[in-house]
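One protein chain is absent from this view; the other protein chains keep their places.
Labels A and B are assigned to the chains in the order they are written; within every chain, residues are numbered from 1.
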Amino acid sequence: MQVEKNFEPTVVAFCCNWCSYAGADLSGNNRIQYPANVKIIRIPCSCRLNPMFILRAFQRGADGVILCGCHPGDCHYTSGNYFARRRMTLLFSMLSFLGIEKERCRVEWVSAAEGAKFAATMNDFVATITRLGENKKLEDLRCKK
Amino acid sequence: MQEVIKQKAIELLSSGKADRVLGWKEGEFFYDITPAVFTDVKEIEEKFVYNAFCGPNFSKYLVAESRKDGKIAVFLKPCDTYSFQQLLKEHRILRDKVYAVGIPCDGMVDIEKIRQKKIKGITGVTEAGEVLQIDTIYGKKEVAKKDVLAERCENCKSKKHVVYDELIGEEGDVLDSHRFDLVEKIEAMSEEERFAFWQNELSRCIRCNACRNVCPACTCEKCVFDNPASGIDQKAAADSFEEKMFHIIRAFHVAGRCTDCGECSRVCPQNIPLHLLNRKFIKDINEFYGEYQAGADMETRAPLTDYQTDDCEPSVILTKGDQ
Partner (left out) sequence: MQRIGVFVCWCGSNIAATVDVKKVAETLGKEPCVVYYENYQYMCSEEGQNKIINAIHEHKLSGIVICSCSPRMHEATFRRTAQKAGLNPYMVEIANIREQCSWIHKDMATATEKAIILGRAAIAKVHLNTPLQAGESPVVKRALVIGGGIAGIQTALDIADAGFEVDIVEKKPTIGGKMSQIDKTFPTLDCSACILTPKMVDVAQNEKIHIYSYSEVAAVKGFVGNFDVTIKRKARYVKEELCTGCGACTEKCPQKKVPNDFNLGLDNKHAIYIPFAQAVPKVATIDPDYCMMLKTGKCGVCSKVCAAGAIDYKQQDELVQQQYGAIVVATGYNPIDLKNYDEFAYSQSPDVVTSLEFERLTNAAGPTGGVLLRPSDRQHPHTIVFVQCVGSRESGEGCGKTYCSKICCMYTAKHAMLTREKYPDTEVYVFYIDVRTPGKNFDEFYRRAVEEYGVHYIKGMVGKVSPENGKLMVQASDLLDNKQLKIEADLVVLAAAIEPDPSARPLATMLTTQMDTNDFFTEAHPKLRPVESATAGIFLSGCCQGPKDIPETVSQASACAAKVIGLLAKDKLLGNPCVAESNELMCNGCSSCEKVCPYGAISYVDKEFKMPNRTIAVRRVANVNPAVCQGCGACTVACPSGAMDLKGFSNSQIMAEVDAICK
């Protein structure tokens, strides 16, 4: 028997290894909760995030994608997040131009010391995506189970 | 003008300044102009044309042509020189193998726009100043050239040749164009309207790859869409999403490198206004990071390979009104 369930969005969080992934770990160390909808993928730096990865996630059924990196000026590789910032700004603007809900993607700078901020960001982002509902506009139904 | 350019082509070839000449000739129909490489004078005399249908931008051909033996001469309209210089900047064209001749351009005509004026059975078009005299099987017609210009020429961004070895005619200026007007109009739509607009346009895509194949910024040795290792290779538009993915990624790959030559929209058999995607990126780049025209010079860093520490945050998109 199938039970009607509330909408549980799939959220992919790309986190840079040096700041945000460590921030997520700190959030865990401090036992600060955030929804299990968030699944983290570790990348060396926010500049490693290819826009293709975001589109791929949406294609495969993600409802929201968030990129977390070191605060501007604090990049482990000195300049990576500056490039990421330009790339994501343009990509998000294009998605919005195409009529896709612009809240579905986000960039947040989270340092290794900001465990609480990481959790708060994820809580807020999941709430936003839950409100937006399923990613119908970009979802590839063919690949959905 | 055709005669002047033709004579120049003959001179370059016969003087030995060039071993080959890249020019235009008629295709299946008189308005269906196609690029051609001429190697003998007779061929030029018979076939070389330069008229209001010579839209094709030769820059991309030079990637391969400049790697062949000998020197190739090429005729470049002002907007073509931007693509040419951009490819020089990316080390795609070997400069010393090319003799570039800048030629004037009064704008190219879109045959579809003539047809839209209910002129049927067209057999020939002659330019007479501002007016086009059109021969049809039903007799002669006339139409003002400015009414049938291609969209990209209506919004011509520059009459200036940014690079050449030799210039025919006078040097023009960079123009104030209204090329971003339509982008602004779409930005001003509601989210649903924008989605509907693009769904309507992009759902017609047949993934023929013509836009990619003609694009002077798409000169990759191997395109990611043809490469099984890239993880995003697609053979056909299997559903509405994949079409969009193709165009978004393509637009992103040429962002900051696209000179807005408009070839993508010219060749699209489905008449999808693909150039609007590129123009959106150009407009955003200008707004967020300062005016940038790809191909305008050899030195300025492309906006996506550069940054300022006080660049705007991606969240600027959220607060940009519901455009």
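The definition used in the following text is that a residue touches a chain if its C-beta (ideal position, glycine included) is under 8 Å from a C-beta of that chain, and two chains touch if they have at least 3 such contacts.
Every value quoted in this text rests on a predicted model; they were computed, and no experiment measured them.
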| item | value |
| --- | --- |
| Candidates B:Asp19, B:Glu90, B:Asp106 or B:Glu287 - the one touching the absent chain | B:Glu90 |
| Chain not shown, touching residues in chain B | 67, 90-92, 219-224, 227, 229-231, 253-254, 257, 301-302, 304-306, 309 |
| In chain A, positions touching the absent partner | 10, 12, 17, 21-22, 24-25, 27-29, 31-34, 36, 39-45, 47-53, 56-57, 60-62, 76-80, 83, 87, 119, 145 |
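The rule is short, and it goes like this: only the chains that are shown with their structure count from here on.
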| item | value |
| --- | --- |
| Interface residues, chain B side, partner chain A - complex | 183, 186-187, 191-199, 224, 231-232, 238-239, 241-242, 244-245, 248-249, 251-252, 255, 277, 280-281, 284-285, 288-289, 303-309, 311-318, 320, 323 |
| Parts of chain A lying in touch with chain B, wherever the complex brings them together | 51-52, 55-56, 59, 72-73, 79, 82-83, 85-103, 106-107, 137-142 |
